[in-house]
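With one protein chain withheld, the remaining protein chains of the complex are depicted in position.
On to chain A.
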Amino acid sequence: MTDIATYNFAYLDEQTKRMIRRAILKGIAIPGYQVPFASREMPMPYGWGTGGVQVTASIIGPDDVLKVIDQGADDTTNAVSIRAFFKKVAKVAVTTETAKASIIQTRHRVPEHPLTAGQVLVYQVPIPEPLRFLEPRETETRKMHALEEYGLMHVKLYEDIARHGRIATTYAYPVKVEGRYVMDPSPTPKFDNPKMHRSPALQLFGAGREKRIYAVPPFTDVVSLDFEDHPFEVQTFDQPCALCAAENVYLDEVILDDHGGHMFVCSDTDHCEKRRADGHRGHLAPETHLASEKMEPAQ
């Protein structure tokens, strides 16, 4: 025996996986309800997606293809380290392409490319309780969910209107799932809320520090809370992506210099790269640079 003992497949022990799997099944059966689970310590700090990592570790199999995004990007620290983690402990195939992934773990974005049936989107959730900042006591918020007493949330949105003339909540915008539970869609921009509504993909939410798992099955109503005279609206951008000229996508502001120079680019890096590969050019796309690169091998 020269083999060094290794981790169990996907890091977690089997009893932990069974416990999380049971919680996932209950979550799917009660859409939007936060199922308590015995969250484990993971080899990364709370806040780095320990909830999402535990959910992914419990569902992933050797045939899965994993994509991990952090604010839409495949190449930021959180995404790279979680992808490397699963490459190491589960030896699964990884990808950055949304369409090729069977499991997509995400920190705060829904990919721009439409999801399909059979895909699973795993959200990393910091604070799963949508009522927590309105009512700090768990005993009370639990009772509010039990009694479907969500007046406080409407008061909060109303106060937004009274102060700002509009609902000023832009991320973690509360939704009602299948007409029953008010749910925190995790700190995704409200731009992504409509994508959760009747999505063909299964959506799982894991909050490691807060020890909650919840789920939205495919083709489930996810309705953003609003008022008749102040209907829910998503963010709009008055210019397209500076690199790929995409419209109707979520854009990040990038600071270019210390003189106020800035540009808006796609938050979803995979979507932006695909579009540029297809020949779409934004007004700040480095066209000459790219062109010279392409010329080089010919010379």
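By our rule, contacts are C-beta pairs under 8 Å (C-beta built on N, C-alpha and C of every residue); 3 or more make two chains touch, one makes a residue touch a chain; residues count from 1.
The criterion applied here is as follows: contacts and distances are computed from a predicted model.
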{"item": "Protein name, per the UniProt record, of whichever chain is missing from view (\"ATP-binding cassette domain-containing protein\", \"Urea transport system permease protein\", \"Carbon-phosphorus lyase complex subunit\" or \"sulfate adenylyltransferase\")", "value": "\"Carbon-phosphorus lyase complex subunit\""}
{"item": "Residue touching the undisplayed chain, where the options are A:R21, A:R132, A:R209 or A:R281", "value": "A:R21"}
{"item": "Absent-chain contact - pick from A:V35, A:V110 or A:L225", "value": "A:V35"}
{"item": "Chain A residues that touch the omitted chain in the full complex", "value": "8-9, 14-15, 17-19, 21-31, 33, 35-36, 58-62, 117, 142-143, 145-147, 178, 180-181, 200, 202, 215-221"}
